[in-house]
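Contents: one structure, followed by commentary.
For this view, one protein chain was removed and the others were kept in their places.
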Amino acid sequence: MKRLEEEKVFKDPVHKYIYVQDPLIWDLINTREFQRLRRIRQLGTSYLTFHGAEHSRFSHSLGVYEITRRIISQFERNGYTDWPAEERLVCLSAALLHDLGHGPFSHSIEPVMRMNHEQWSCRLILGDTEVNRVLREVSDDFPERVAAVIAKTYEPEIAVSLISSQLDADRMDYLLRDAYFTGVNYGTFDLDRILRLMRPHRGRIVIKSSGMHAVEDYLMSRYQMYIQVYFHPVTRSSEIVLQKIVRRAVQLMRDGYAFRFLLPPLPQWLQGTLTEAEYLRLDESFLQTAIAEWCGEPDPVLSDLCRRFLHRRLFQYVPLRPDEEPDWDKLRRLCREAGLDPAYYLEADTLYAVPYEAYRPGERNRRLPIFLLDQGGGLTEISECSAVVRSLCTAPIELKHLYYPADRIALA
Amino acid sequence: MKRLEEEKVFKDPVHKYIYVQDPLIWDLINTREFQRLRRIRQLGTSYLTFHGAEHSRFSHSLGVYEITRRIISQFERNGYTDWPAEERLVCLSAALLHDLGHGPFSHSIEPVMRMNHEQWSCRLILGDTEVNRVLREVSDDFPERVAAVIAKTYEPEIAVSLISSQLDADRMDYLLRDAYFTGVNYGTFDLDRILRLMRPHRGRIVIKSSGMHAVEDYLMSRYQMYIQVYFHPVTRSSEIVLQKIVRRAVQLMRDGYAFRFLLPPLPQWLQGTLTEAEYLRLDESFLQTAIAEWCGEPDPVLSDLCRRFLHRRLFQYVPLRPDEEPDWDKLRRLCREAGLDPAYYLEADTLYAVPYEAYRPGERNRRLPIFLLDQGGGLTEISECSAVVRSLCTAPIELKHLYYPADRIALA
Amino acid sequence: MKRLEEEKVFKDPVHKYIYVQDPLIWDLINTREFQRLRRIRQLGTSYLTFHGAEHSRFSHSLGVYEITRRIISQFERNGYTDWPAEERLVCLSAALLHDLGHGPFSHSIEPVMRMNHEQWSCRLILGDTEVNRVLREVSDDFPERVAAVIAKTYEPEIAVSLISSQLDADRMDYLLRDAYFTGVNYGTFDLDRILRLMRPHRGRIVIKSSGMHAVEDYLMSRYQMYIQVYFHPVTRSSEIVLQKIVRRAVQLMRDGYAFRFLLPPLPQWLQGTLTEAEYLRLDESFLQTAIAEWCGEPDPVLSDLCRRFLHRRLFQYVPLRPDEEPDWDKLRRLCREAGLDPAYYLEADTLYAVPYEAYRPGERNRRLPIFLLDQGGGLTEISECSAVVRSLCTAPIELKHLYYPADRIALA
Partner (left out) sequence: MKRLEEEKVFKDPVHKYIYVQDPLIWDLINTREFQRLRRIRQLGTSYLTFHGAEHSRFSHSLGVYEITRRIISQFERNGYTDWPAEERLVCLSAALLHDLGHGPFSHSIEPVMRMNHEQWSCRLILGDTEVNRVLREVSDDFPERVAAVIAKTYEPEIAVSLISSQLDADRMDYLLRDAYFTGVNYGTFDLDRILRLMRPHRGRIVIKSSGMHAVEDYLMSRYQMYIQVYFHPVTRSSEIVLQKIVRRAVQLMRDGYAFRFLLPPLPQWLQGTLTEAEYLRLDESFLQTAIAEWCGEPDPVLSDLCRRFLHRRLFQYVPLRPDEEPDWDKLRRLCREAGLDPAYYLEADTLYAVPYEAYRPGERNRRLPIFLLDQGGGLTEISECSAVVRSLCTAPIELKHLYYPADRIALA
């Protein structure tokens, strides 16, 4: 593939500049499907807690591409023989496109709608789209190859691990980016050092053992971001209100309710029959407009929940111990006395995360563990050397809260 | 007024934390009109040039409030007698609410629609709104007082100058904030030093003369931000496409065209008859949804322009000298040959700004000049001492470009 | 005490500005003893590893003062009744002066010379010094009170804990400052949040429990700084060379060796009989000059070690397991074969630190543990709630290295 005559840059607050050298990458960025990612926020409803968190999947996708570009460029500059040089473009494309299938507030809504953004990414890459046409100019099987990297079925696996492992370009970008835009400074770590100490090694990406503490710091940042940002109970409250809205709308659709506002592709979405073209029409502007319109629906549950979301009148929360169950009988009674349906106004919610999953022999790991490469060429899984990392494996984050409308129900 | 029992904070990337101590401010932030500012971007279409620039008027409004709070707190701590202590709450409220009337992409659209966001801010403050109800709890005339500060008719004028002069909380916040979110570092200046050297002095806010160079640096940041960000030709191109969309829609409305998508308050907006309630329904999600829907309108001009905006297929630009006129006859001929209406596909656009306006005796100044206070109590207008500031007064920024669709018209 | 008519500021890279409001503090800063701290580096020989680490005890001392000032100012602003307001000046003075007794490269040299900088701080505060005269203007017993805070014998103990506990102004400043000047970014944590959540509570400084994760992050920063900076083996190598120099000079002094360069107070220092006036003469310029002069001493051990230090020809290191002993017989033989005295050219060095010490009932704790204050007023020691903190208590940092001159001895 040829290089661009003059390299193009994007100004980026996290990486200073993002450099584009390949016409392929430039063309992918300019497709309408990739431009649509400007209308999907990176952190869903987190902007209701951290007002700076308005950044888009578009900026994150460019960031993942840029980190991947830097890693590969380092591998090439040093001529590491374990790096399959011919995988460069497929890796860069997959890095750029890995989030292509994200829908509006997808992390919040996916559990309700049983959609999966990675499947959608692949459908959009393989379907009748501008992205597909651009990729096919490389070769007929290039879209399939890019989709396989995203689906984690690609061989050689090293290409997958650049974008999707426990120390990958995706996670490194979103930690730095989410920290920057929320304004919390927990997400920072020494990206330059980690990139410099990455090595391709027998089909894996590993880290020189002198980088162990930099990786510890990265994992601790991840832990802190989970607790401070991703699992923030106010954000969670807004996600629950949003889920309830979607649940209610799906139910009303099933019941044949006559929506005042039901612009396509809302019916298809609520019925789970979206085509790719319809899916692309779904962005956060559209969903936010639907929510605003539904504030005027006659159905009292739908309209009330939508007003709560729009005007940020979220549910209140009280912490629960992991094994604690609230007094459901009393809660449901209070709810009904207030004229509210408990199915839409009460939720006991558990959030659970393991900031790092060590390798356990005999188990099939969901995520590739992080290996350290010592001078003799030996590999050690990081939690074997680091007590700090072990503490992250053995004490998962587990938060449980009860959410309810404090303006309608008094809990004590 | 009472203080909050425990002060509330917002995490903010620019000011680290924003502190709320007054129940009044807390209640204003929680009104639906103020929450709506989350759905209006601070920099309009600039996100199409700088992908980080997704930040909202909500975050900027909190920032202006915070800077105002710090200035007043410094005045109170030092017990400056020229500061009218009883104006604290009206200043804080006006700082918070000064942008309440901003509509979607208002800086781009206002010239076409003859709307004015400051007038709308006052209408919303004085009308039947939650904001008005919260303000009236202070006193019956409190909404009028806040509106007067925003309209710059308030007495004492010193309250106005905190929020609206050439060195005010509004400008200081947006320079820092826009620099942060775009990622350019030109907008930085020493906010702490300027705040520390501000003094209330005989009805004016002035700066101790030892702060002259810090003010120079602030004015140079302003100059750089105009050139690098606010007047960026790619952003301007997107604004022009947006203006053309609105112009076309207004024309079609007048012509009785049967829009496929014309949800209220679109008709009222295009006809210029919006009520406050209708105005509040206008946010950027709504307008972006309208543009997405209009991509499917039968009118070829409207649908083409909307697709250009949505998928970022903007107009190309060529620079012109300030006094240069393009060859209109040839351009219009080329345009028509391509089947395009020149009224919607050509624009010669001039941008003009004076980063700082010195005081000229005999003229009525639009903007209050910046005065330096020397140790003897004398005042000097800053451009009299600083050659750098003089260069900003005497050489205004003037940029002229021709915009046209390069995919349809070849200019040579 | 009166306040300064106009508050004074110091520009500081870590805290932006350091504010001085009390004439007492201003006068203390201007004493010759405090000015001497400009000639003592904060991080000793670390500049030989991290070239930015040239910052002085002077800047750190101002930083500790500033953090203490902010904490107290927050306590006063909120009117917390558990804060003894009359202790303000003694705390500020002790914060400023706590490192007054540091000598050149004191952390490296103290173990050899059996000096103790805290004892010297007290001697200088109580002796015939400018600092003592300034303090005595407050009251006759004021120097004793300040010294008692530094010696940790002061009552009420809350004054001590501000400056000397496991979450004190001293540690918070040096982590941020050392991170800034070395350029590593591990030392950052959310200072503003921790300060905001500090509370005086029944004679202790505690943290609101909502600040638990911010404290975790602070403790992890501390852990990372130990590993990456404070215990860096290159720095340690330079410290060992320096210790060997001092040991050799002490030995030569005892042996009646005729030094070519032995300016006072070198003899007194090497004999351990320094008066306060002599001690004040010791700064890093002086010691560095002595080392440069000693490069020309006839004693081959002293001159060689001094050249190694001056020209940064340090000892090489090889890591050892904590329980591993090198083959001393072989090493000493190799050393002697190279014509070197093993006592000055070999060292097996162990570094040990516990980033956080939890409270163990029945033990007398060296350091006050960190307590979290829940809403009901209950206190919990932080390691009881946090697995991450527990990992820091239970897995101390322990590093062992062998140091030797690789230019003279080949280890295989």
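Going by the order they are written in, the chains are A, B and C; count residues from 1 in each one.
Operating definition for what follows: a residue touches a chain if its C-beta (ideal position, glycine included) is under 8 Å from a C-beta of that chain, and two chains touch if they have at least 3 such contacts.
Computed from a predicted model, the values in this text were never measured in an experiment.
Participant: Pick out which of C:Ser59, C:Ser164 or C:Ser303 touches the chain that's been left out of the picture.
Facilitator: Considering the complete complex, C:Ser59 is the one touching the chain left out.
Participant: List the subunit A residues touching the unshown chain?
Facilitator: 9, 16-17, 192-193, 196
Participant: Which subunit B residues would touch the chain omitted from the figure, given the whole complex?
Facilitator: Interface residues of subunit B facing the absent chain: 184-186, 188-190, 213, 216-217, 220, 223-224, 227-228, 387-388, 390-392, 394-395.
Participant: Kindly note down the residues of subunit C that lie in touch with the hidden chain.
Facilitator: 10-14, 16, 30, 32, 35, 38-39, 41, 47-48, 50-52, 54-56, 58-59, 62, 180-184, 261, 263, 281, 283-286, 288-289, 292-293, 310-312
Everything below uses one rule, namely that only the chains that are shown with their structure count from here on.
Participant: Using mean C-alpha positions as chain centres, tell me how far subunit B is from subunit C in Å, no decimals.
Facilitator: Spacing between the chain centres: roughly 50 Å.
Participant: Could you work out how far the Cα centre of subunit A sits from that of subunit B, in whole Å?
Facilitator: Computed from C-alpha means, the inter-chain centre distance equals 32 Å.
Participant: Suppose each chain is reduced to the average of its Cα coordinates; what separation in Å results between subunit A and subunit C?
Facilitator: Distance between chain centres, rounded to whole Å: 43 Å.
Participant: Among the residues of subunit C, pick out those that touch two or more other chains and give their numbers.
Facilitator: Within subunit C, no residue touches at least two other chains.
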